[in-house]
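First the structure, in the form of structure tokens, and then the observations on it.
The complex appears here without one of its protein chains, the remainder shown in place.
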Amino acid sequence: MSSITAFEEMHHLEPHVRSGRAQAGVIMFIISDVLSILALVAAGGYLNALDTLRQFRAGGHPPALLPGLLTAVVLVLSGLAYYGWERGERKNPGAGQRAIFILAVVLMILTLAGQIWVGLTLGYAAPFHAYASLIMLLTWYSAFHLLLAAIIGLLLLGRIIRGRLVEHPYIAQATGYWWYYTVIAGVILWLFATFL
Amino acid sequence: MSETTTTNEAAVIVPRHYTLRQLLFPSVVSGVVLGVVGAVVVYFIVRALQPDNYDAQVVFAYTGWTLFFFAGIGAFNGIWRWGFARHDDTLEEALDLAGKDQGLWRYFRYTTDHKVVGMQYLATVLVLFFVGSMGAFSIRLEQSVPGAIFFTPSTYNTIVGMHGILMIVASIVMVSGPFGNFVLPIMIGARDMAFPRLNALSYWLLFAAIPVFLSTLFLGGFPTGWTGYAPLAVQGLTPGMDAYCFTIILFAISTTVAALNIITTVLVLRTKGMTLARLPIFVWGVMLSVFLGLTAFPSFLISQVMVLTDRVFHTSFFIAANGGSNWLYEHLFWFMGHPEVYVIALPAMAVAAELSAVFSRKTVFGRRMLLGSLITICILSVLVWGHHLYTSGSNTALDAPYMLDTELISIPTGFFFLALVGTLWRGRIWITVPLLFVAGMLVNFVVGGITGIYLADLPTDEILHGGMFVTAHFHFTLVGSMVFGAFAGFYYWFPKMLGRRLNPRLGALHFWLFEIGFLGTFLSLFYAGLQGEPRWSANVSPLYATANLIASLFAILIAVSVFVAVYNVIISLARGEVATADEWGARTLEWTVPTPVPLENFATLPEVKGTAYEYGLSEPVDKGFGLHEPATPDTMDAPSPQAQS
Partner (left out) sequence: MSEANIDANAGSVAPTPPPPPTPAATPASREPDHFRRVLTIWVVLSVIGMVACIFLLPYILPPTASNLGSVDNFTIVLLTVLAIPVALFVFVFLAYSMFAFRVRERPREDALPLKPRPMLQVGFLGITSVLCLFLIIYGLVAYYQEASAAPANPLVVQVTGQQWTWTFYYPQYGVSSQGQVLELPVNRAVQFVVTSKDVLHGFAVRTLGVRVDANPGQVTTTPYTTPTAIGQYPVVCVELCGLYHSYMWSSLKVVDQSTFNSWITSQGGHP
């Protein structure tokens, strides 16, 4: 047998270490993002409760229901598609239907487009009072999330097309954490913005 | 170019030769060039679209700088390759990223080797401290006589803010950056961090933030001090404020990435036998600190995003007339702000604990007690931010619970002192420069901690808040304790990281000048604070003139100490004694690898069988504190042979 040098050992991590590493990294990234969202939501609730000079809602109307609802639905569908693909991957690495994954990515990109449309059609006028400011920040923060997920989806698609997913089965799972998190966070933010 | 040939014994990796063009592209040079080009282009585009919105022009210019800088330094290459490369990185590609065979150039590129990143952090931290202390001496100069004589009020406020934020940033990274990166992986028996590319990213984000921050000098400065309170931060005035906000955003991302990396490294890359229970205290301290940072920095990030949107897009998160509130800013800021001082404190405290064992040649007194106290401090610190808002008028009903929790933190802190004092007690104490700094830290931390009680106490806070008493308190804790702890680590690990010994006489001189100057300066400022002097005073009232003059005179000693330290570093690097691999006789793993440390750290990964604190007998003799029974042969075990293998 050939012994591997220290250099090679540097480069080769065992699969269970790679898997643990991926999951730990994604989970902590999610924790950090959850706290950002909590900060936003808490800020909204706090300003609402304070209602300084009774100006919190002045000049601001709740966002229109239909665009946000449609976007949220497409987002959930994207999550379901990803789940469908990931289940296939887990049973047999490399066997996940590529078409379903592409569907998940496309749906995520559609969600992003929808969210941008929602943002552009909110209809508030400057100067934006606190409520309007909050809705705008939540909307574009959500869009940023979706952009991240779309980029990750495209990168992962590239990897699948190149056939580099089979040796790294944990990637589908770890990316899944972020994907489902984006879906859940997006829905929660939509509910919060619509019903604050 | 390079070859690997596998023989029966080992693979041979032929050294690679790099041309200058290969070294420069990508490197920090190409990053800066592309970043500047990007910033300028974006600036002109936005200026064409929004000619009156200076804040928008500046903020988008910063965004352009950041994206193009990272493109230029090659940060996106790894992401691109992750997705679209034809094959996973080969060994050669990974070693190329790790800076193999690139000589000193590897410090100027997007290098993934944790030792390189550690050195980059070390150099940057020292520069930040130096520039920040120039700010401090300017402040002391202005405050040495009544009236605003040397600087205009606008310049003075900017100097105060710059001093504050540069020092805060430097002290957040001063232990976790250089030593958390260089030493920590070796200490747990790993060959690198879990995410080497993210490691480089965390450093270069800090680097990218520096020009953004310094640009405030050309944009009119910023008037808010380092806390950046809105709505002062949102007031029109000059775009210099945007520099501050954007710097924080970059810095928050940097620390989040670093935290991810450090925690994952400790969780998954420990060598065989290095259980969590056997982790050195230093590793625990850094890990707890970055975890605290992970949870605290998002709210800071959001607060700065909100200030920027208020400035650029005219939202009203903090404008009372439109339903916003400055209390929102204060809560978001201090929810980060208080844990942040423990982000600063925990690594420095862990370094002190680590060094107290090494330099008394004695096991840590109550190791689990000490770890428990650090964990308790970590948890409690998240719940106390309201004590910065006692006098704000917000949520006065919660003042009592905040006071309760704030005072409670003194209990685990007490256990920290007990552990360190007990470690030194009856040790065989080798008085080295690192140990001097540990001793200075303990002395200063006592004063800092006790004066915190005055501020935690609701009635007395009412007369002390916003005055120089607060300034003196946090300087005693952040500088007198934590920076001293970082310097202890600096003198301790310098021989391992740079291969030279720092001159111990100059080191001792640095310590004494610093400590005496520090005590003189800040005890005088305590006095001034008790008299009622407010903070942020360009125009010091004659009432406080004497105390301020004395403080400024003692600050001269601190200034001299800074130059002594700089001189020491320069001559030690130039012609200092070469250091040995095991400089101090310590037991942690980094002292078992050669100096300079090879790229792969260990020839073979070690197997750990105990903790690093097993000084003395292999079987610990339970003598209890101070009640020492005479050591006679029949009550003591001879050293067990197993201790030798």
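Chains: A and B, in written order; residue numbering restarts at 1 for each.
Keep in mind that, in the parts below, contacts are C-beta pairs under 8 Å (C-beta built on N, C-alpha and C of every residue); 3 or more make two chains touch, one makes a residue touch a chain.
All values reported here derive from a predicted model rather than from experimental measurement.
Among B:Tyr62, B:Phe213, B:Phe365 or B:Phe522, only B:Phe365 touches the chain that is left out of the view.
Across B:Met403, B:Ala555 or B:Leu599, the single residue that touches the chain missing here is B:Met403.
Touching the omitted chain from chain B are residues 148, 153-154, 157, 223-225, 227, 229, 231-232, 235, 320-321, 325-327, 360-363, 365-369, 391-393, 399-400, 403-404, 407-408, 410-411, 414-415, 417-418, 421-422, 424-431, 439, 442-443, 446-447, 450, 453-454, 456-460, 462-463, 465-467, 527, 530-532, 534-541, 543, 582, 584-585, 587-589, 591-592, 604, 606, 608-628, 630-632, 636, 639-640, 642-645. Where chain A meets the missing chain, the touching residues are 52-53.
Convention: only the chains that are shown with their structure count from here on.
Per the touch definition, chain A reaches chain B in the complex via residues 2-11, 17, 20-21, 24-25, 28-29, 31-33, 35-36, 38-40, 43, 46-47, 50-58, 126-134, 136-137, 154-159, 162, 164, 167.
Within the complex formed with chain A, the chain B residues making contact are 6-11, 13, 79, 82-89, 91, 94-95, 98, 191-192, 194-195, 198, 256, 259-261, 263-264, 267-269, 294-295, 297-299, 301-303, 305-306, 309-310, 313-317, 319-325, 327-328, 331-332, 335, 598-605.
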